[in-house]
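Below is one structure; the comments refer to it alone.
This part shows subunit A:
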Amino acid sequence: MGTAEIAVRRRNKSERLGRVGRLAQGKFVSSKNVPDLLKRIIEPGDILCLEGDNQKQADFLANQLASLDRKDLHDIHLVMSCITLPAHIQLFKKGMIRQVDFCYAGPQGTAVADLVKAKKFPVGAIHTYNELYARYYIDLTPRVALIAAAKADRKGNLFLAANTEETPAIVEPTAFSDGIVFAQVNEIVDKLPRIDIPADQVDFVVEAPYPMHLQALFTRDPAAITDVQILMAMVALRGIYEKYEVQSLNHGVGFNTAAIELLLPTYGERLGLKGKICKYWMVNPLPTMIPAIESGWIERVFSVGGEVGMERYTAARSDVFSTGRDGSFHSNRAMGQLAGHYAVDMFIGASLQIDVNLPGRKLVVQLVETFQAGRVPTFVEELDAQDPSIKKALHGVAPVMIYGDDVTHIVTEEGIANVGACRSIAERQAAIRAVAGYTPVGLKRKKRETEELRRRGIVQLPEDVGVRPSEATRSLLATQDIKGLVRWSQGLYDPPAQFVDW
Partner candidate 1 sequence: MEKFAKAFPSKPLKNTAGKPWALAGVVGSGNLEVLVERGSRPSDAMECHIETSIPGYKASWLAALADFAHHYPAGGTKVTINDQGAPPVLVTLRLRQAYDHLTKGEK
Partner candidate 2 sequence: MKQPSPRALLGKLFGGSAKGIAVEKSLITGYAQVGGKAVCVIGTCNGTYIGNEAALVLAAHVIDCIERHPRTPIVMLVDSAGQEPNRLDEMLGLASYFGHLLSCLEVARRKGHKLITIATGKAIGGAFICYGMFADRIYALDSASVGLMPIAAMSAVTKIPAAVLQKLSKTMPSLEFGAEPFALLGGVEEVWPSKGDTQARLAKAIAAASADDNRAALGKKRGGRKLALDIRNRVLAESAK
């Protein structure tokens, strides 16, 4: 019975490969033949994986897929991390997708919301990255995976460069269950700097007419960091990092955390914290970490992905970053996510995607301003969407739910609420109100209640952790602009053009 089933899959794969005929020369496909080839290797009912997270996208293959008609491609069960490109939306608009399992909608959030309203977005579930990768091995194993790599050699070996990202997590489960792996590459060369994916696991390769989409997602211009964010960063440094002596951490990506990174060599140094906190990081190579790295704060960084412009810097700082034998940066999203969940003392960020049932005692710190741009309050009593899971997936910064229970601490410019130490839901709500400032939620706080929580250390105002708000100015940052980061890096950081004004 079991052997018969496996034989079916294997036979099915060879049938598909047989249909390709002259559309490929060995593993190599010319870009103009890609649409036809896709028609022949994908079957209705397939689980199809399209590589694409919030940084790296197999965009050429996605565009080719979106150019097909419903008659050629339908009843697809799409699995992918991030719905990022207009081409992804097209697949739904054309009615090709029977079900989708994904993590995050990112820049297409509004378009996805429209699809949901039009009932053209058949969601299976919204996952964390690791849930999805894990299911690729169990019940969501792709029949066909469309992936992206930097380079291929003549045998079909792949080099993934700095943005290894999720490629291994997709290729392995697919290749080892008779699925088809089809890679777009920026160029085909005689010799690769290093082999990240062996040719053995790759069925087709196309040299795409344009380089893969790569977002400079983690670059935060220090020039845009506000005094309020600096105040929050100071409060977090003293009230969380210093208090709990946080050694290893998973930093979110935002101006708040960028402010913390840029305060380490200045404010952190003054507090005598160097060597005591923040030694091990699970985070992408953030340009704003350069001053802390250069000042000797950071021992080790492991990353889920690369960052545009950081290639020469990360290569030159191989003691801190993972580099391959070729000397260039290496990342791995699945392993990074694992490390981020199991190997760190603390998660901190504005929008956190958190697996429930965390092992051991971890700090989970939500770092938010009480108001977002345009005076939208960050704190709400209840999410106002019909489908909170979709709403949460669509929002860059998810509103803080007063009833949420994953978070141990909430840090705002008003102070810290140690919600993890609260004894009841009512107490938890009071603690959140105490730091919710002048939002509608915050206005409901009662003075006596706040004072009692302060006495017990559950609520801490800036002055309670030794922070003077008048000190919170941009002059405290190790550098105030991108050019300063380049100078800190000794010219090794090459910021993307949109950040260069010199």
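In picking the candidates, the idea was that all candidates are chains of the complex that A comes from, given by their letters.
Worth a mention:
Everything below uses one rule, namely that contacts are C-beta pairs under 8 Å (C-beta built on N, C-alpha and C of every residue); 3 or more make two chains touch, one makes a residue touch a chain; residues count from 1.
Because the structure is predicted, anything quoted here is derived from the model rather than measured.
Applying the touch definition to subunit A and the options 1 or 2 in this complex singles out candidate 1. The residues of subunit A lying in touch with candidate 1 in their complex are 227-228, 231, 369-371, 373-375, 413-414, 437-440, 443, 469-470.
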